[in-house]
Structure formats: C-alpha cells, structure tokens
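Moving on, here comes subunit A:
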Amino acid sequence: MSGEMMAVDYYIPLIMFLIVGALVPIGALAAVKIISPQKSTLQKRSTYEGGLRPIREAIIQYNVQYYLFAIAFVIFDVEVLFLYPWIYVYASDAIPAVGGVSIAITGMLIFIVVLLIGLLYDIKKEALRWV
Partner candidate 1 sequence: MVLKNLKMTLKRSIGGVEVTRLYPEKIMDLPDAERGVHVLDIRKCIGCGACARICPNDCIKLVPYARGNPLKNKKQQYPQIDYGRCMFCGLCVDDCPANCLTMSKVFEIAGWERDDIVYGPEDIAVGQYNDQELAELAEEARKAEEEKKRKAAEAAKAKKAKAAKAKAAEEGEKGSGEKTAKKKAE
Partner candidate 2 sequence: MIDLTQFYDIRFLIELGAFSLLAVIILGLSILTVYSRNIVHSGLYLLGSFAAVAALYISLNATFVGVAQVLVYIGAVGVLILFAIMLTRKTLMEEESHG
C-alpha cells in the first residue's frame, strides 16, 4: 500500500488551482452583485459602435483564405509535438550511434530540414499571405 509518487500525483494540486482560479472571478462577480447599483436600461445595454446604431450584425463570414493559416498551424503544432519526446532520447544511449554519428540527432536534423522545406514551400505558394 505504500504510495510512491506517480506522475499523475503532480497534477492533482493543479485541479485545486483551477478551482481557486474559477472561484476568484466568481467571488468578485458575486461581490459586485451585492455592492454595485443595478439600474439597467435598454440604452445602457446597447452595443457600442462609435456611438451609433450598428449597421447589420457583427458576426459575419470571414474570408476563407484565413483558413490556410489555421491548417498550417495545426500541421506545425503537431510536428513540433513530435520533438518533445525526442529531447529525452537524443543524448542518451537509447538510440545507439552508428559509425560515430548519432542517429537520433541526424534523424531529427533531417526532420527539421524537411519541416523547413515545407514551410518555405508554403511561403512560396503564398498560402501564408494575409489578405
């Protein structure tokens, strides 16, 4: 029954942080509800747009060109994710060196170069041009 520290145990306090973090604003809002005046009028609650009545809705369709940014982001984010586990192995003996050349390092350098080429291709194709 002796409890050795497992990786998960480090995360338990964080739940408390999340709860306290949520309680701070909720407490503040509750306090405001008690102290502050509440005389809401229709005018007071109107949308601010330079002092005039807005023309049409704010929620519109944006240009689809922007979607390329999001896709590129997902791709690169996932590929960066592959790099994290590698930190632990690149200098260890987990992946042996062949002929004095570390496979882990060479492999990852190749990976970076491939990423770079992909990025340059993206830029050249003007996929990342802000319209």
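How were these picked? Simply put, all candidates are chains of the complex that A comes from, given by their letters.
Just so it is clear, a residue touches a chain if its C-beta (ideal position, glycine included) is under 8 Å from a C-beta of that chain, and two chains touch if they have at least 3 such contacts; residues count from 1.
Values in this document were obtained by computation on a predicted structure and should not be read as measured data.
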| item | value |
| --- | --- |
| Touch-positive candidate for subunit A in this complex, from 1 or 2 | 2 |
| In the complex, subunit A residues that touch candidate 2 | 1, 3, 6-8, 10-11, 15, 57, 59-64, 66-67, 69-71, 73-74, 77-78, 81, 84-85 |
